Structures are given as structure tokens and as C-alpha cells.
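Removed: one protein chain of the complex. Kept in place: all other protein chains.
For subunit A:
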Amino acid sequence: MSCNSGTCESGCYREEYSGDDVRHDRPLVTGNCQESNGVSSRGGDSNSPGLCIKCKVNETIVSTHPAIAAGGGDCIRFCADCFRSNLFGKFRFAVTSNAMISPSDNVLVAFSGGPGSRVALQFVHEMQHKSQKNFDASRDRSLPVFGVGVAYIDESIISPIPSNDFDSGIDEMKLIVSSLAPPSKQFFVIPTESIYSPDCAAGRDQLTKLASAVSDVTGKEDLVEHLRMLSLQKIATENGYTKIVLGTCTSRIACHVLEATVKGQGFSLSADIQYVDARWEIPVVLPLRDCLSEELNTLCNLDRLKLLLHDGSFFYCQDSLRTIDVLQQPRSGINGLIASFVKLLQQENPSRESTIVRTAGKLTPFCFNRIPEVGDDNGHLASQRRQKKYNLKPNESLPPESFCIICNSPLKKTGSATFNDIDNGETRAAAACSSCQYQILPKDPSSLEYFYSLLPRSMSARARDGNISHELLRDQIKDYLLSDSNDGT
């Protein structure tokens, strides 16, 4: 029905829709300018070109670091220092307004070596460092300093990395973590297979079998991601961490929005893209949710260049936001297609990623998309009050009845949970979302039992025991429940 020419002369849709649509013949003005970066763009005209519009003193990045100011945007407006503080400002705002980190927390930062988690780690450290200084300087020592740990999940059993690269990558990461002190931080390098058992060989074997049982490329990649979260949860629970920090940025979320859409996961999408995801035992927070990958890349490049320019030799310095490229895996299958698609769209319009995330941000989140309130800690009620409150209707604020056993996404009550063909009385057969049923679970029923046996206990337990909120609920009302023998069934 619709037309399909490649060239656009009419531009009919471009100007007409969302406020952040930007004409592509004015590349200097990007969507960023309209976002809350605390800088008004009106001062642009009265500035001399090349001077930072915030401090009006230093030269803009495009002048001082022409090699990295490829994308325009903030590089044209800010100097390196103001750019950095702008980014940190977004991080800090996300943390405080969503009550992500409280003084009594132990925060585990998931570190992949990529720019997102590198910046997340850096900013969390800086926040902790400042907190420590305040603590040392204060007389009554009332506010404790939150703890920080770092975790890297080694998925090489599924996606192999040349062992030289792997070893040097891990060494670099260790150096980075040790340089981010004081306060010092534990660094965990945990292989995925350890979610099975402490016995590495048995775990490796089971994991390999599980991975090879998934024929769909995208399904396999997604399964690895779900296992990654389980691994992080396990490390956090076993080592006393109370929050998990991910370096997920706007760009990554934009991709996830489209990924979930094309996989039929529209219902659960809003659960995955908020600042806070507390459906897990250890809540997961996304403090870089408002930062674009381009900004994070620029920040890493900025500091790296500063390092090189300094005296030409290579030395480790606290400012070095080096990323570990050898450990990065490109996405494949549908996820890879979407990554290229979003990149293309972003090139065509630099505010596209933000628009996608903003649109998806208008979807109604779930009740677990905020930090659970802790009533007994009086000193921190202020931060509780500051937390974003979602206006959920009564039926929307009820916890979902069930979650997918593979990806933990909330299941819509009507029918998406039903299995097409299994009818052997197993209650757990029902609890997978249609996307996981299609791309992860085996097609024929006879392989299904075997597949379930390969799942780590933390996954299959979801099915057996039902979801957590039901348990909690039951706990609360058990005194009022009649025992089974009384109701005659």
C-alpha cells in the first residue's frame, strides 16, 4: 500500500511529528539541545564560535580534539570539562531521583569492558570517593559510605575469545579496578557456567549442552543475556551486594525497544527500560539511561587522548577511561539487524535514539519498576520521597501473576503463557513467554523435558515455586489459610 522511493524531496513527515525531529540540513542543532542538560541554547548566538557555551572560557571539543568530534552535537557546544560534568550530572540526577544508591548499599557494577559500563564504573567510583571524603571530614560519621564491587561475566564457553586477548583483557580490567581506589573494590571474574555448580567441569558441560539445544541464533544470544543476569544475581546474593548497576545507555535501550517489539514482547517491554528493575532478588539500576552511546564513547576517547598527549608514553592514570575492545562481542541475528538499523536512523537524525526511548518511556511501567520502600530506615526517607512515582491504576499496580521462566518477563494474564501442545499435567509447562517459546525452547515436545533439565536451577525454580510475590503473599496470609484437609478438596 505504501510508497517506497529512496529519495525524499517532500520531507512531509520529518517536520510534522515529534518535537525532537530535526531537519537534517542543520546538523549542528540536535535533539540534545532540547534535553535537560542545564544549558540554554539561546546563548549560542552571542558566543564566539569555538568557545564552550557553558563556561564560555575553554575551547570546544571540536577545537581541542578534532579527531573525536565526529558526531557534532555536544562536541560543538562544550569544552571537554563541561562535557564531562554534563554527563556526570545526568548520572547523578538519575541516581538521586530514583533513589538508586543509598548510603547503606553495597553496589555491584557489571563491567563488560565497553564504554557504557566503563563510564558507569568510573562515575560510581567518583560518587563513592566523594562520599568517603565527606565521611572522613564529618564529625559525627552519621552517613556511611556505600560499598562498590565489580563483576565481569566470562561467556567465553559460548562465544570463544582467543586466550591471549582474554587474558590481557582481564588483566587490564583488574588494573582498572585496582586503580579506582580508595575505596578499594572487589573484582569478580565469574564464568557463566558457575550458575550451575561450583564444579566447573560439570557446569561447563551442562552449559554447552544447553547452548547447543537452541537452534535460533537470536534465541541463543538472548539466552546468554538472561544467564548473564542470573550470574550477576548470584554473585550479588552470595557476596552481600544490595544493588546491581548496569551501564545500559539510551542507545542500547533504543535497540532493546525495537528488539522486544519485533519479538512480540510489547507487553513486557516497559519492565526492561526503566531506571529501576526490582523484579529480581537484587534490584537492578540503570544510571546511564539518559546518556547516548556516542556521548559515552566521546568521554572515553577524550580521556584516552588526554593520556596520550600528555607525554607520549603510555601510563595508567586515574583518568584513563580505557575500554577493553577485545572482549566486546558484536550482536548477530535479529539483534544485529536492529543494531545496524538504529545506527542508520541515528545517522539520519541524531535525536532518533532519544525519541525512541522517550516514546517507550510513555508505556506504563510495572509495580516493580521502582526501588521497594523500606519503612524502617528513617534517615533515608528523604531519598524515598524523591523517587519517581508512577501513576499506576489499581489493576496495573498489582504484581503480575507469573513471569517467563527463561527471561523473567511479566506474562500477560490471558493466554500468552499457554503452551501449544503439552498436556502432561506439568504446571511448569505454562510459564514461558511466546518469544522464548519460539526462539529458545525446542520445537518438539519430546525435547522439552530434556531442555528443562538443562536449565540452571535458578531458572527452573521460577516455574516450580511460582513467582516471588505469590510466596510473599502467602507468607503474609498463611495464618488465615485453612489447611487443605479442611476445604474438602
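Odds and ends about this structure:
By our rule, a residue touches a chain if its C-beta (ideal position, glycine included) is under 8 Å from a C-beta of that chain, and two chains touch if they have at least 3 such contacts; residues count from 1.
Just so it is clear, contacts and distances are computed from a predicted model.
You can't see one chain of this complex, but its UniProt record names it "Cytoplasmic tRNA 2-thiolation protein 1", from the set "Histidine-containing phosphotransfer protein", "Protein O-mannosyl-transferase 1", "Proteasome subunit beta" or "Cytoplasmic tRNA 2-thiolation protein 1". Per the touch definition above, the residue from A:A181, A:C200 or A:L344 contacting the chain not shown is A:L344. The omitted chain makes contact with just one of the residues A:K174, A:R228, A:R331 or A:K412: A:K412. Within the complete assembly, A:T355 is the residue of A:T323, A:T355 or A:S458 that touches the hidden chain. From the set A:S97, A:S179, A:S197 or A:T364, the residue in touch with the chain omitted from the display is A:T364, counting the whole complex. Screening A:G264, A:P399 or A:P445 against the full complex identifies A:G264 as the residue touching the chain left out.
Touching the omitted chain from subunit A are residues 1-21, 218, 257-258, 260-267, 269-270, 333-334, 337, 341, 344-345, 348, 352, 355-356, 358-360, 362-365, 393, 396, 412, 434-435, 438.
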